[in-house]
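To start, the structure itself, in structure tokens.
Every protein chain except one is present and positioned as in the full complex.
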Amino acid sequence: MKNLWEEYLVKIKSHLKTTATSVAVILASQAALAAGVCTDDVRILAQPQAGLTTTEGFASEFEELAGVGFQIDYLNENDRRAKSRADASVIGKYNVYYVDEANLAQFASTGWIAPLLDHYPAEYDFEDFDSGRQTTATFDGKVWFAPITGGGDLMVYRTDVFEAAGVEPPKTLEELFEVVEKIHDPENGIYGYALRGQRGSGANVWRWMPYFRGFGGEWFNEDGTPAFNSEAAVKATETYLKLFEYSPPGTRTGSWDESTGAFNSGQVALIVESAPLGGMSLNPDNSNVSDKVAFGTPPAPLTGGGYAHGFAIGSKANETDAERDCAALWIAWATSKENELRRLEAGQSGELNRVSVFNSPEFAEAFGEELPAALEATAPFTRVNFWQNEKWPDLGNRWGIILEELITGQRTDINEALAELEAYAIELNSD
Amino acid sequence: MITRFLGKSLLVFCAACVLVPLLWTLMNAFKVNADLLTPVPQFFFDPTFENITYVLSRQSVFGALYNSLIICLSAVGLGLVLGLPAAYAIARNPNRITQEIQFFVLSLRFLPPVAVAIPFMVIWLNLGMYDTRWSMIITYSLITISITIWLSIPGFQQVPKEIEEAARVDGYGPYAVFAKVALPVAMKSLLGALAFSFVLVWNEFMLALMLTTSDAKTLPIVASEMSQQGLNVPWGILNAAVVLLSIPPLLLLGLLSSFLNRSFAQKNR
């Protein structure tokens, strides 16, 4: 695996050198188009992604293209959501916001962001993005953001641990419990499973939702009355708490970083997480287990949490069309095919979104056949798990706090917890 | 004898409690992640300057350092210009009114920062001054002026009245007595008071968190943002940022220590 990887890196480096001239030609023509579009540095509020750091390294290319520089401020997911909401609604310092599936409805319906395609330069080929991400980026018939990452859920497991214990990858939740019970061995530093415990609609609630929806749970009835205080939610919560007994310490108040970090450092035998983990776990730069992982679909009846994150044009900071064009130019450049290829070269598979990149020989060479096949197999299980509404962040975050209390043992009564959330939902909907 | 030995060891232990975590942080600033994220603490490693260079080359850190310096020094300057004369007036005119003023100044410290921050945010937004250095300087001057007044009153009280009398006999007016006699004589205590107010605003966090987003962001905010990124945190870089943030207050250590010595030594004479 490792040899293959190095071989691939050498290849793509030479490949990029030969294409560099042609890229330069394209860029030069774009520069001619874009000259004068930007007058001030572009400000971006984002959350940390390895692929973005790579893109930052090519800042001078954007400077040549647009005549201005850019600055990215990074915040973790919860803070990025809170701060972008405050900034978009009243302050307006950022030209470009990092939005996601969960707060898109809120940002788009309030007019905090502007429709992307009105300003997106055609030559960057928006249609090239994966159709699932395009759908997620669409709200109310318009496209609002260009994706930086996205996907569904993937099951990743350790072949060495599974072999030693003589177990097969689980197909159902019952099998999952059996398998996890067998391989859980904290004395020797192997935890059976990993989950997210940290509060947040995109953190613990995100991982809890596949259970809730998988058991048939619904958020709201057609008439807008809450429907989630149900058997499905109780069962989902019980299952989630039960599985937490197998999750490594640090994940009880941790999120994606902590649980995938635990997996990549070799402490976890089995995990169901967002799809970018697949490529990350194969990359020896950030994974100690790159040569002993395999992939599968989430055990039935779990649904996969379909998601996409991307960049949108802020309305408040960009009042004129020219300013919006400039913001869109940065978005187009940062999510361009060239930048995706650079991420691919750096082994950052999580931040790839373009069909032409997925189908490229470089991609196949880098990730073999197993991962792309597994990713394709997860597509039928991928759903929209959350409540698609502008009030979702409020509701999800409230549940996140209550769920964190349950996970850390500050409260134990699940029914009472759900009743509290229901009361909050009724109050929220009455506003 | 044994108790004395135990006491001494306990003192050494306490000093270690202060110094070891700090030295550890300093060491970590020169480590790569592989040396940092180890189950067994690593005391020997190949030092790297990457973290420090990264922090210093990062635009956001540099901007925040600049903001912090401008905002804090200006606020301390305002504290000096407005606070020192007021402290002198209170010290030289002990009566009911100045006593009430003194208590009012102290009571500003009772204000919970959150109670000040929310309205200030709305006010600065309405005035179109949100997230500017000016708004931060004005907000912080509330802290620096009150602390400067409170801490410089004893300094002025310790200026012997005889010296002022002698100056007056020489024909100095009251303002000249303040500027040419009281200020220079009390100088050392006053410097300590100003240093304290500088440290207080340099370290201030909550107001800066709520009143800035990018243009006027101060160093503590940038450092805290780095620490909130999860496990993929560049821990070495964060350690380096912490070291950078801690240097200015520690540079004032000597000044503040002699300020404490002076105020306690003379108070109880």
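Letters A and B name the chains as they come in the text, with residue numbers starting at 1 for each one.
To be clear about the criterion, contacts are C-beta pairs under 8 Å (C-beta built on N, C-alpha and C of every residue); 3 or more make two chains touch, one makes a residue touch a chain.
In the analysis below, contacts and distances are computed from a predicted model.
*Asks:* According to its UniProt record, what is the protein name of the omitted chain, chosen from "Proteasome subunit alpha", "Carbohydrate ABC transporter membrane protein 1, CUT1 family", "Polyamine aminopropyltransferase" or "Isoquinoline 1-oxidoreductase subunit beta"?
*Replies:* Spelling it out: the chain absent from the display is recorded in UniProt as "Carbohydrate ABC transporter membrane protein 1, CUT1 family".
*Asks:* Among B:Val32, B:Leu56, B:Leu69 or B:Ala89, which residue is in contact with the omitted chain in the full complex?
*Replies:* B:Ala89
*Asks:* Using the definition of touch stated at the top, determine which of B:Leu142, B:Val159, B:Leu190 or B:Ala216 touches the missing chain.
*Replies:* Looking across B:Leu142, B:Val159, B:Leu190 or B:Ala216, the contact with the absent chain belongs to B:Leu142.
*Asks:* Pick out the residues on chain A that sit against the missing chain.
*Replies:* Residue positions of chain A that touch the missing chain: 78-79, 82, 85-86, 89-90, 110, 186-187, 197-199, 248-250, 252-253, 394, 397-398, 401, 404-405, 407-411.
*Asks:* Write the list of chain B residues that the hidden chain touches.
*Replies:* Touch set of chain B with respect to the missing chain: 4, 7-8, 10-11, 14-15, 17-22, 24-25, 28, 36-41, 82-83, 85-86, 88-90, 92-93, 98, 101, 103-116, 118-120, 122-123, 138-139, 141-142, 145-146, 149, 164, 168, 174-175, 178, 199, 202-203, 205-206, 209-210, 220, 223-224, 227-228, 235, 238-239, 242, 245-246, 249-250, 252-254, 256-257, 260-261, 264-265, 267-268.
Going forward, only the chains that are shown with their structure count from here on.
*Asks:* What's the distance between the Cα centroids of chain A and chain B, rounded to whole Å?
*Replies:* 41
*Asks:* If you look only at chain B, which of its residues touch chain A in the complex?
*Replies:* Touch residues, chain B against chain A: 59-60, 125, 130-131, 213-215, 225, 228-233.
*Asks:* Within their complex, state which residues of chain A touch chain B.
*Replies:* My answer: residues 43, 48, 50, 71, 73-76, 79, 83, 86-87, 90-91, 93-94, 254-258, 261.
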